[in-house]
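Next up is a structure, given as structure tokens.
Every protein chain but one is kept in place in this view of the complex.
Should a chain be cited, it is by its letter among A, B and C, assigned in written order, with residues numbered from 1 in that chain.
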Amino acid sequence: MSGNSIGQNFVVTSFGESHGPALGCIVDGCPPGLELTEADMQRDLDRRRPGTSRYTTARREPDEVKILSGVFEGKTTGTSIGLLIQNTDQRSQDYSNIKDLFRPGHADYTYQQKYGTRDYRGGGRSSARETAMRVAAGAIAKKYLFQHFGIEIRGYLSQLGPVIAEQVDWDEIERNDFFFPDASKIPALDEYMRELKKSGDSIGAKVSVVATNVPVGLGEPVFDRLDADIAHALMGINAVKGVEIGDGFAVVTQHGSEHRDLMSPAGFESNHAGGVLGGISSGQPVVAHIAMKPTSSISVPGKSMTVQGDEVEMVTKGRHDPCVGIRAVPIAEAMLAIVLMDHLLRHRAQNLDVVSPTPVLGMR
Amino acid sequence: MSGNSIGQNFVVTSFGESHGPALGCIVDGCPPGLELTEADMQRDLDRRRPGTSRYTTARREPDEVKILSGVFEGKTTGTSIGLLIQNTDQRSQDYSNIKDLFRPGHADYTYQQKYGTRDYRGGGRSSARETAMRVAAGAIAKKYLFQHFGIEIRGYLSQLGPVIAEQVDWDEIERNDFFFPDASKIPALDEYMRELKKSGDSIGAKVSVVATNVPVGLGEPVFDRLDADIAHALMGINAVKGVEIGDGFAVVTQHGSEHRDLMSPAGFESNHAGGVLGGISSGQPVVAHIAMKPTSSISVPGKSMTVQGDEVEMVTKGRHDPCVGIRAVPIAEAMLAIVLMDHLLRHRAQNLDVVSPTPVLGMR
Amino acid sequence: MSGNSIGQNFVVTSFGESHGPALGCIVDGCPPGLELTEADMQRDLDRRRPGTSRYTTARREPDEVKILSGVFEGKTTGTSIGLLIQNTDQRSQDYSNIKDLFRPGHADYTYQQKYGTRDYRGGGRSSARETAMRVAAGAIAKKYLFQHFGIEIRGYLSQLGPVIAEQVDWDEIERNDFFFPDASKIPALDEYMRELKKSGDSIGAKVSVVATNVPVGLGEPVFDRLDADIAHALMGINAVKGVEIGDGFAVVTQHGSEHRDLMSPAGFESNHAGGVLGGISSGQPVVAHIAMKPTSSISVPGKSMTVQGDEVEMVTKGRHDPCVGIRAVPIAEAMLAIVLMDHLLRHRAQNLDVVSPTPVLGMR
Partner (left out) sequence: MSGNSIGQNFVVTSFGESHGPALGCIVDGCPPGLELTEADMQRDLDRRRPGTSRYTTARREPDEVKILSGVFEGKTTGTSIGLLIQNTDQRSQDYSNIKDLFRPGHADYTYQQKYGTRDYRGGGRSSARETAMRVAAGAIAKKYLFQHFGIEIRGYLSQLGPVIAEQVDWDEIERNDFFFPDASKIPALDEYMRELKKSGDSIGAKVSVVATNVPVGLGEPVFDRLDADIAHALMGINAVKGVEIGDGFAVVTQHGSEHRDLMSPAGFESNHAGGVLGGISSGQPVVAHIAMKPTSSISVPGKSMTVQGDEVEMVTKGRHDPCVGIRAVPIAEAMLAIVLMDHLLRHRAQNLDVVSPTPVLGMR
């Protein structure tokens, strides 16, 4: 299979460039009988959508998704689901100046070298605009997982540059412009972003995503472990440079007596594992974190070269997010949903029962 | 495809339990004409092999690999390569006591819940013994990549608990028992491990792996990006809880002006990206880091439960590595080799040329 | 991977129902640099299009395909190609009467039983309307294969009920309404079809498809042999009940001395093999034949049952081809093109050279 598909039994295949006529995807393997309308996807699309906050790109796209197949009389039929989003605000004239330039930190150089050509308008296929389709497909998975198993998947911005969330208030997340779970830090965030915009620079971020009520037993060792497939899906989001499950890199200095989650018939006593043991879900919440690099589209000048091989000093113009991590929250949720959905179906493919989650003591 | 295969065009499929009669794998897609003998794999198998150092398990396995097919008159033929390693030191009697117990932090609980049964002898399929086959398969990829493209893949232990490598001396790595690249820290490591063994506890570690001379252009956006597939392969190693590419989680606090690698016709000026831009190799060295959790097999007692649901306090006996990160070095190298090999073939499948690496200025 | 994709390195994934808003597909893995416009696909779409002849369905669809991605400045870029065809002549009212009926010989019963629901409008996903996308995707493969390797793929109707083509005149095929290669039989065909329409019945057919200039070496034994993948692709066309390679079922009564194609340095002396030996293309033309069943949509009454389980006598109304074999010609060509393209790329994935075809003596 070529690189524009993800999943084995719940398969999402996508197409579309930043400045082409449309984006689309095909979702194959969704069980029949799921009630599905465009509105189910629109909510998450709106959360990811550009132009909704002061701190994201000024590009304005309604991101209206259309269902073209696979749904009949309001329910999925078991056949492949075709989804389409028209691009409306393309402004290709903005980008003609970069036709012959490799923007530093961007995929211009690698696409050009790999394919011998590239759609330079807005980054073409390498633009994060492509992730709109992931969000749409992920919304289908989210709905199925919640309706059939009560699985809930939620993400938040856990860190933006120096500003760290010190508490996770799930209700706070959708109240601010940052998907930030710690209300006490919002003024600091606002202040930080204001200064950042002035400097013309960008900043990295950390996004966390949690799935609760995950059944025990999802994951296909030894290569397609649940954590391995989560890592694949999350590292495959634009700008991600690191993925952690549970305690992640903190384990490097942990002792075994500290890391292992003790258990009793009542449940686990902790969740250092992040919900995966031996590559199989343990029934604890599945917890993952990702590191998002600062966008390279900044107004600070930088040395680069032209396609023709000449040295050049350049500034990346255009409409860009100073912190791409913010809008990555719904994308990370979508990717986790797609992986869990796929693994649920792969588990069922072995004719195995779905085993209820295991409680983690002291967690609501 | 079920979970015991990895790769699309260079496919490794494995079988075997810790205490079964043998381990094996099939390598499918290796181009013909590669000179290959058992000795090519044995070197890396010996590096991973248990029983070679004071600080690893006392289990003694020669790990002698046999080529059963796919090689004729000393060269690969293009047909599938069958590899086999007999298990010799199985001692199943050591493990009968854990038949009805879920060892905390192990895969006992998740395998039992998923499959309704499990091979409890030495962890069965969930044992890291399975990684011997990955090392064997990876050695084939390593040899091909080096012979045809000069690609070199080397790993090291970059941190063990509190002890951090502060310099990377490639020659030092194979000289000590730890694959540690900083000779000045060996006494500290020895001391730390001695104390650890006394305590009966275990410790986490960080392993780094680097591929040099990687051509530009490997990686299949948007889902099978090179970094996404590396994350999949590395997170799929037993005990790994985190994967980083290039600067990894450090990007969270970086600015764009700091992170992006400037370039000129002479090459890149830095390698914060870790060799991947937009999911495609940039020609810089590919750099990845993984976090290895401390093994849960320790003599510190811990609360757990039986298969029957009774509470129990237990100590994990057996022959275990106090730091599984050490022996993970050759495994991480093997997995990176398998991913690069697969992507090289996927790149070729698009009838594309292989583009020479891009120098990083100031790097040898 | 779920069932709406075909291919490993050249992957076609499709969606769309007979009476939904649109059909579409994604072509993933097409090498960059191929000149491609809608017109390249339109020619074959027009050949397959309903409503073009007296002897095919009266449904009128322009089948205008739109390229939504993957092509930039007139050439493929190496990224996934999105294609879309709007449905215009849907007339759903025609089909409401079959909502609760299982038409005999149709997929109504099996879709309903499998999925517990079905889009009954015009057969939904099971309608041959879906094959429009195959023809579009196949046209891309055809163009690439011809431009890069001179491979030519052409089909014809070799038999319609009792009327058998006794000679193959390639120029005649596009001159008549039947894709029939034997001009001397056209009056007989016309006569036969006129009588058939009067009777309200339908008839089976045999379609042949030939690829010339196929390089030696395509095919991946032991399971993905070239002939096996051709059989998969052709048997997967609606209404096909048999597939032959080369001499096909005639081999049952052949002797080895008669069947084997002798060869000399000048080439093969015959082509009983149909261009495949040991699952790998031999450089002879690849020749395949398929058996197309008579459509079950006829005005001859037949016994069936309702979804509720009641017995019923019914007549299938609607706009149907009395011989679905006729319009299957461009579909068979498309499927063969897709398979050859995929195998060409799989062959390249092993870093292997493309070896020139082997002549068959006495063949032009």
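Heads up, the rule we're going with is that a contact is a pair of C-beta atoms (placed from the backbone, for glycine too) under 8 Å apart; a residue touches a chain by one contact, two chains touch by 3 or more.
Bear in mind the structure is a predicted one, so any value in this text is a computation, not a measurement.
Undergrad: With the full complex in mind, choose from B:114, B:185 or B:255 the residue touching the hidden chain.
TA: B:114
Undergrad: Which of B:17, B:44 or B:247 sits in contact with the chain that's absent?
TA: Only one listed residue reaches the unshown chain, and that is B:17.
Undergrad: Thinking of the whole complex, not just what is shown, which of C:19, C:106 or C:327 touches the missing chain?
TA: For the chain that is not drawn, the touching residue is C:106.
Undergrad: May I ask you to list the residues on subunit A that touch the chain which is not drawn?
TA: 8-9, 29, 31-32, 78-79, 148, 221, 345-346, 348-352
Undergrad: Name, in rising order, the residues on subunit C that touch the hidden chain in the full complex.
TA: Within subunit C, the residues that touch the unshown chain are 1-6, 8, 14, 102, 104-107, 109-111, 113-116, 125-126, 130, 159, 161-162, 201-206, 216-225, 227-236, 238, 240-265, 269, 273-274, 277-283, 291-298, 300, 302-305, 309-311, 346-347, 352, 355.
Undergrad: In the whole complex, what residues of subunit B lie against the chain that is missing from view?
TA: Per the touch rule, subunit B residues meeting the hidden chain are 1-5, 8-11, 13-17, 20-26, 28-29, 32-33, 66, 68-70, 72, 75, 77-82, 84, 114-119, 124-125.
Everything that follows uses one rule, which is that only the chains that are shown with their structure count from here on.
Undergrad: In angstrom, rounded to a whole number, how far apart do the mean CA points of subunit A and subunit C lie?
TA: 39
Undergrad: As a quick test, compute the distance in whole Å between the mean CA positions of subunit A and subunit B.
TA: 26
Undergrad: Where in subunit B do residues touch at least two different other chains?
TA: In subunit B, residues 8, 221, 346, 352 touch at least two other chains, as defined above.
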